[in-house]
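A single protein chain has been omitted from the complex, and every remaining protein chain is retained in its original position.
Take a look at chain A:
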Amino acid sequence: MERIDNLFYSFANRSSGMIDPEGIETLCSDMEVDHTDVRILMLAWKMKAEKQGYFTLEEWRRGLKALRVDTVSKLRKALPELEKEVRRPSNFVDFYSYSFCYCLTEEKQKSIDIESICQLLDLVLGSQFRAQVDYFIEYLKIQSDYKVINLDQWMGFFRFCNEISFPDLSNYDPDLAWPLVLDNFVEWMQAKQS
């Protein structure tokens, strides 16, 4: 326990008492992981970190205890196991919705701008649903109906990837309650294909 706390303070900012973005960057380079790597996001999830770019002592303790590590090298070695855990279907949905909420930086913010969403999609779903993510990102960038994406639409896309056959989209039924942005995406896809 003491070792975990000490490790925390080695990265934390003296005045705020939290690990801030600078500290995280240091941690990442120590672990030889890029700070934009998805595994950092997974670590945040494990910690149930609330604020993007910051870890509190409580969150740090929670995460490292759960991973049963107390040094940087142990933490690095625990990452593959963590990734496997997150990618388990029972956990992934939770991780997926967490990653959206984690990016809401302002109080009362409910949506994320298109640019950030595209990055987040690539990060979180890119390895699993490469094609869907790439096409959807292309669509988001050229459409003008939506400037932001909300949680409902975010979750809807995940469902879409899991349920709808791609790229034929043959089992997509626009009369069901898919978010409108996906209806439009499918229309755009079908227009492209014909």
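Please note the rule applied: a contact is a pair of C-beta atoms (placed from the backbone, for glycine too) under 8 Å apart; a residue touches a chain by one contact, two chains touch by 3 or more; residues count from 1.
Rule of thumb we're sticking to: contacts and distances are computed from a predicted model.
UniProt records the chain missing from this view under the protein name "Cullin-3A", selected from "Trafficking protein particle complex subunit 6B", "Syntaxin binding protein 2", "Mitochondrial outer membrane import complex protein METAXIN" or "Cullin-3A".
For the chain missing from the display, the contacting residue among A:1, A:177 or A:191 is A:177, taking the whole complex into account. In the complete complex, the hidden chain is touched by one of A:48, A:65 or A:110, namely A:110. Within the complete assembly, A:150 is the residue of A:26, A:91, A:119 or A:150 that touches the hidden chain. The set of chain A residues touching the chain not shown comprises 110-111, 150, 152-153, 159, 175-177, 179-180, 183.
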